[in-house]
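Heads up, one of the protein chains got dropped from this complex, but the rest are sitting where they should.
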Amino acid sequence: MSEKEQAFIQIRKISKHFGDVIAVNKVDLDIKKGELFSILGASGSGKTTLLRMMAGLEMPTEGKIFIDGIDMTNVPPYKRPVNIMFQNYALFPHMTVFDNIAYGLKKEGQTKDLIEEKVKRMLSLVKLEGYDGRKPNQLSGGQSQRVALARSLIKEPKVLLLDEPLAALDKKLRQSTQFELMDIQDELGVTFVIVTHDQEEAMTLSDRIAVMEEGEFVQIGTPNSIYEHPNSKFVADFIGNINMFDAKVLGTNVQELTLDCKALGGEIKIQNPDQTIHSSEFSVALRPEKVIIEKQQPSDEDHYYVKGVVEDFGYFGNLSIFRVRTTSGDIIQVSKQNRMRIEDSITWEDEVYLSWVRESLILLDN
Amino acid sequence: MNQRSTFIFSMLCFGFAFLYIPIVLVIIYSFNDSKLVTVWGGWSFRWYVELFNNENILNAALLSFRIAAITATFATIFGTMAGLILARLRQFRGRMLFTGMIASPLVMPEVITGLSLLLLFVSLQNFIGWPSQRGMNTITIAHITFSMAYVAVIIQSRLTEINESLEEAAMDLGAKPARVIWDITLPIILPAMISGWLLAFTLSLDDLVISSFVSGPGATTLPMLIFSKVRLGVSPDINALATILILIVTVGVCIAAWIINRQKESKAIS
Partner (left out) sequence: MSGLLINVDNSFRERLWKNLIIAIPYFWLLLFFLAPFLIVLKISLADPIIAQPPFTPLFQDSVDGSISIYTTFDNYLFLFQDSLYLVTYLSSVKLAFISTVLALLIGYPIAYGIARSPQPTRNILLLLVVIPFWISFLLRVYAWMGILKTKGLLNGLLLWTGIIDQPLELLYTDTAVYIGMIYSYLPFMILPLYANLEKLDIRLLEAASDLGAKRWEVFKDVTLPLSIPGIIAGCCLMFIPAIGEYVIPTLLGGADTLMIGRVLFDEFFLNRDWPVASAVAIVLVLLLVLPIVYFQKRQNQELLSES
């Protein structure tokens, strides 16, 4: 994408106050055309309020929203080229599946024949051919969701907003629906904005994620950058599992930072980040899957290592998770893929060595 | 469960016996050939015949039904509006006053509502000359006023049950608020509106006190007629009338219950 390309959705200093409560606090966001963008946050973070402002169901207290270059801030929902898929699907109980899907087109005033053609096409896109005569109370959860999706997409909106799209589905259904959503988005090229509290959902579906907390964005980036390069303790802890330990700066030079981290075995060196160092206290973080656990002492000089005793572990079939108490007294969590079918497995109270490469360490401000 | 069961069971039996014995007795005695309650004269339809020959009663019944039908219709319209406002409008000037006015008729003693409305009509007559004659028109106005409160409460509680997301979805799909009410809200609350209509109809048909206050010469409603007769004592043709009304109500309620049951069953297919 060239620098000159204007973002498709531009959110500028949007705030929403409910009396004294500030739900959304002066946020800025740019979303590109055709992107599958997720806003990830816990409940109460303000993500749903932000979504509703994009849909026109709430009016911002201040700020502006531009969609495809046009100021949409005060435009009512029935005049926006935006459609929303509700968390509870909100299917009209007194209308058939066909009428539900056709509703938006009827409001546009399209002809009966054209509507029928489009609805049929949409039904096959969401794999619900033959369901037109059913009523919402005769559908399963997954089917209801597809009808809701079809109903929103049939108007060919510029932006589709999805509120916790996978929350109501059970695990297996969730996985297959995830991929179906991505396929549909790919095929239609519509910009998707998803709001969710489920990080797995956000990570799998999105091109980019914005992590939201207490009405503000904490980090915006690709799933990879958020996972491997979190910019704060909050984000590091929020996404996936992580080990975090205190560390003190001992010295710096152009290439690297030397820190004293008791939990990780004492002196460690991290690549110097490009900012000036203000404090001397930091946190150092390490993802569990980046740690190698073995019974023999590692011979590779490139790896740092510590010794410890396995205090607890959980076997998940494809992977095992260990909690190891190191000689310094801290717990390090390790996740190991069970690559070998038959092996000398590690169990409680085994003495083990934990090692990692230097690049695996993440430096975080306190 | 057993200990409590016997107590509850006997309370249920007693309770329903208490509720129904008087009604059943009225029905039985409507067929009593003798005028006296303590004497059984044999089965006869004599009182029913007298009832149908009684022009006063028939006229009063007709008047009451007409008033009830008009009342129910307007009460449903106004009450639905009020219910919509209360359930969907977050704030507006004078909301507290409106809420108070809507809830009061449900508990206000009828003598007070009746008295105040009569005095209103008299004052209006003084100031602007209308209503020149009190009667069907004033009764209808009075009935609409208190019935709409009942309808509003029914509609309001139904609307708070329904998730607002249905209406938001319709707006999102391009429907203006007025269309949303027509396309989505009203069809869904239709059963509640129907029960509201029936309730308003029944309340109007049954009203004695308020009608007595605001009525005028020549406009005697059925309850007013019944009351004037029974003040003097038990009257067998009233038994016949009561039986007919009981029958209508019972059949009506059973039909309604059957319809509701049918709807519930069709929903269970999923």
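A and B label the chains in the order they appear, each numbered from 1.
In this section, a contact is a pair of C-beta atoms (placed from the backbone, for glycine too) under 8 Å apart; a residue touches a chain by one contact, two chains touch by 3 or more.
Not measured: the values here are computed from a predicted model.
J.: One chain isn't shown here. Among B:Ile57, B:Ile70 or B:Leu84, which residue touches it?
T.: B:Leu84
J.: For chain B, which residues lie in contact with the unshown chain of the complex?
T.: These residues touch the chain not displayed: 3-4, 7-9, 11-12, 14-16, 18-20, 22-23, 25-26, 29, 36-38, 78-79, 81-82, 84-85, 88-90, 92, 94, 98-113, 115-117, 119-120, 122-123, 126, 141-142, 144-145, 148, 152-153, 156-157, 160-161, 164, 167-168, 171, 176-178, 180-181, 185, 202, 205-206, 208-209, 212-213, 223, 226-227, 230-231, 233-234, 238-239, 242, 245-246, 249-250, 252-254, 257, 261.
By our rule, only the chains that are shown with their structure count from here on.
J.: Which part of chain A faces chain B closely enough to touch in the complex?
T.: Residue list for chain A touching chain B: 55-57, 76-79, 82-84, 86, 88, 90, 92-94, 103-104, 107-108, 137-140, 151-152, 155.
J.: What residues of chain B sit close enough to touch chain A in their complex?
T.: 163, 165-166, 168-176, 179, 183-184, 187-188, 267, 269-270
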